[in-house]
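There's a structure below that I have some questions on.
With one protein chain held back, the other chains of the complex are shown just where they sit.
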Amino acid sequence: MTNRRIEHHPVLGDLDAKSTVTFQFDGRTYEGREDDTIASALLASGVRTLRKHEESGNPRGIYCNIGHCYECRVIVNDVPNVRACLTPIENGMIVESGKVQPSPLHPENEGPLPRTYAEYRKWEEKQNE
Amino acid sequence: MTDIIICRCEEVTLGDLQETAKKYKCSARELKLRTRAGMGICGGRTCRPAVDKVLMDATKENPTDAIPLKVAPPVRPIVLSKLGGVADDK
Partner (left out) sequence: MSKQHDVVIIGAGPAGLSAAIELRKNELNVVVLDEFPRPGGRLLGQLHEEPTGEWWNGIKESNKLLAEAERLEANIQCEVSVHHIEKVTDGFSVHTSKGLHHAKNVLIATGAAESAAPIPGWTLPGVMSIGAAQVMTNVHRVKVGEKGVIVGVNVLSAAIARELQLAGTDIHSMALPVENIVSENESNPKKVMERLVRIAHLAPSAFIKFGSKFAKAEFVRNLALRFYPRGGIKMWGMPIHLRKAIKQINGTDKVESVTFVNVTPDGDIIEGTEETVECDFVCIAGGLYPLAELAAVIGCPFQYSTELGGHVPVHNEAMETPVDGIYVAGNITGIESAKVARDQGTVAGISIAKALKEDESLNGKLLEAMETVRATRAAATIQFHPHIDEGRAKVSAAYEQL
């Protein structure tokens, strides 16, 4: 796995030791430093793509890295729209990338999701079986 | 060139903006409403200066002191439950 960590720097000095944090991204395990954000830990391991655009499916990664653009939004422990660039990693964190969403403009993408309340009740019962 | 995405959130291209501005001779607000530029999750933070420029070029008007596009709260996405909404009707 790539390691892009800047251990030594001619002016900023050497990185001080920090404890390792382990988390998951899209089912794979990654390690980072205690003070990493989700975005920096993933980039240090060579991961750039954080989500697919909800409509087009185009791959997206960080753009502004300071919480303004929301391009880095990921799902953290089931909570969506969390900015990877602002969120420190924690042990056991489960992070998922955003996928393409169903759209009335692209009915072929819809899949088996229910479209009316009646269908939803049937679908819910099936889930609970 | 017209294929360049200007509003990243909604994937609105330069061509979309220029054609709409020309066809409807509209204000910034109307351009936003018609194309969705500036209405994505980032609230226009990334594309606002670019959209303003396209409009300035289309209308040949200089920027005024007032902000072309109104800024409405919430300026960060917030879940309804935090705004006081109830999570579940059950």
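Lettered A and B in written order, each chain numbered from 1.
Note that in this section a contact is a pair of C-beta atoms (placed from the backbone, for glycine too) under 8 Å apart; a residue touches a chain by one contact, two chains touch by 3 or more.
Predicted model only: the values in this text are computed from it and were never measured.
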item	value
Where the missing chain touches chain A, by residue	4-7, 9-12, 15, 35-37, 40, 43-44, 48-50, 58-68, 86-88
Chain B, residues in touch with the chain not shown (by the definition above)	1, 3-6, 8, 14, 18, 43, 45-47, 49-50, 53-54, 57, 63-67, 70-76, 78, 82
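Everything below uses one rule, namely that only the chains that are shown with their structure count from here on.
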item	value
Residue ranges of chain A in contact with chain B within the complex	53, 55-56, 58, 60, 63-64, 68-71, 73, 81
Chain B to chain A touching residues, read off their complex	8-9, 11, 40-42, 45-46, 77
